[in-house]
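One protein chain is absent from this view; the other protein chains keep their places.
Labels A and B are assigned to the chains in the order they are written; within every chain, residues are numbered from 1.
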């Protein structure tokens, strides 16, 4: 579809007029992306993207999950020629009508390639995209520069030597590249990779396997390495937000039981909560912003996990509550303004009920932007509505794209800017904010707020 | 009140204009009603409705519950002369202002009877309705034909011989009549009717009471009988969505313990989960669409249950989560596109959090239309907003009225069409959908979508 210049703005003409002006202030502002999953090797190699399927379909589980729902054999399609996967996607495009993914795809196709799938059809579109992908302006680094990306975070394993990041940094002088410390497999005994991660870290550190103090020191040393390489944050995923404060002796005994394989599920959960709390204490000491992504049951379908691996589109949310589970952590460092804790949820009932009240009191707590399934136009409006009346704008994280697809960065941040402009315009139209205040907030939401929350 | 031709359409004039055109496309489209509770005997007899109270008040627990709340002795009123019950309803009509029930009643009164309760008062309205009820156009079959009903489902007991359906089918040649297999009392050991249902089925099949294999075969045979009589779906109600996959020997032992009365609550829940999973496996084999209505605690008031029986207005929802409970069932047949599973909730927090992500991955899963208390104008908008951005329109069920009151069918489907037109119009106005795409979706929502989901 051709792009409406007022897309995503409010329906009411007067409100839309205000929103348009707010959006124009920030539409070309640099992009600060403090959390995401772009592969830094892509930026070092800077090869052209192979084809439309490789750019927009194959690596994007938002897209492939819907093809599974349409009855396609996605693992087989993904292993075949790219035209075939692309045709399957175009054939089922009506499934994406009204979805956030559909909006991003249409916007990228039109904005980057002048493609309209309705008008062009699968094969013409494929050829048009192929022609453009060969141009220098559509190589990874040029795309980032075209989007005006000022800072870009990756997500990395604690044992990563970050050599690729160093090379990417040299290759992209204008962009602040931020590795992110993601220790899930080292601190979650239920993680399928825990035994191997534990083994690798104790070998790396040259410590006995059941020495908790040594294990924590080894994690702290890896954090120091990340900080030296430019990291600003440590990211954690867990199903249930849970922290536990244990006496050092009890913790040492629990750790030994878990690594020996003798512990039960309750003990493993307790150790996870204890190690998460230790990560929080380290964040308060070393300054890495702690981000927490919770409430998703990973790999719901064992069969698809077996056939297509993790991140293949069947991670499903569960009801989530933070109030009790984070209390031990916040009791230790919640009132420390140097500690920053950004909380992301896919259970939106927690926004008004828990996250806004927590962020409206603890100087350390910020409400993370709408994440994953909730990173979508209506959901973003619900987020601002749920969070703002209790916590305002300055206790939220600013937009976080969490993107894997580099080419989507422009669209994703543009969408957030349009929607925040619309939300602010409504408050102005309802006499709840002056125009001047709305302008300041619109500016801050794309600059000083994410920079402040993520210490940039 | 006199009927506004633009009722339920969006407030913004430009959006309303788009909505009006979308609505006009589908306002007279045939009604597909794949799940509901109309009594087929009504269609065989085709007697005129007795009076206004019998048509609009007495059998409708949406209405009587509010009279209970108003302090009326409803069981006594329902046992008395109809004029008295009608007057009680009219006297308390302000309680329905702004409710979905109030909208349906006003719309039926105006559309079918030219009655306006404010203008006419209780007794005149009663007489006006009585005069019209005698007309042929207001008999049950003529009403259905006037509403352009193309397909109509009933809800039936597995041991029903379906003779009445056969007679109704003959009497209504233009309408596809669909019996629905509803086995709750045969598979839920906590159901008060379980002992009797179990006894009746084993007697019917001529098997020992503790023979699980025979019991399952007997249920499969009854499903085959329903299919032969035109059934397309099997419907299941349960408080907590729960499925359990057991080894055959364990299941046989569990079944024997439960039917002997020796089992505890945990074992009864486990058997219910196991039998639900077996119903799913049968659906994958015999093709009956599986619908699941969950999260309602039935008969909250023991006193009112005693005085007025079940379905007397005090079934109250509880918090509901599907992600973990349905995993065993989906592990078995979730990826099978021949298996169709339609999930209905009265806890709307599950829509964006769980149902849209599940339906956006599993080819078998569809998000059921807003059910019961949520089948109301604003709630329907919240539903589309919560579901669409993750699962689009084509993974939703299309409108399902779940109606008991035959005379309300026209109003109920008209309401859904107006609201979907309004939702689509907003997406067009915000540049998220082209006008052509919105037209196609509006058409599909009343035709190809429900027909596809329910295999019609």
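Simple rule for what comes next: a residue touches a chain if its C-beta (ideal position, glycine included) is under 8 Å from a C-beta of that chain, and two chains touch if they have at least 3 such contacts.
As the structure is a computational prediction, the values presented were derived from the model and not from experiment.
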Query: Any idea which of A:130, A:391 or A:406 touches the chain not displayed?
result: A:391
- request: Decide which residue listed in B:219, B:374 or B:391 touches the omitted chain of the complex.
  value: B:374
- request: State which residues belonging to chain B touch the missing partner chain.
  value: 1, 3-4, 6-9, 11-13, 65-66, 68-71, 94-100, 102-103, 118, 297, 300-304, 313-319, 346-349, 373-374, 376-379, 382
- line: Had the left-out chain been drawn, it would touch chain A at residues 10, 12, 14-15, 319, 321, 323-324, 327, 330-331, 334-335, 337, 349, 352-354, 356-363, 365, 385-386, 388-395, 426-427, 429-434, 436-437, 440-441
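Everything that follows uses one rule, which is that only the chains that are shown with their structure count from here on.
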Message: As a quick test, compute the distance in whole Å between the mean CA positions of chain A and chain B.
response: 39
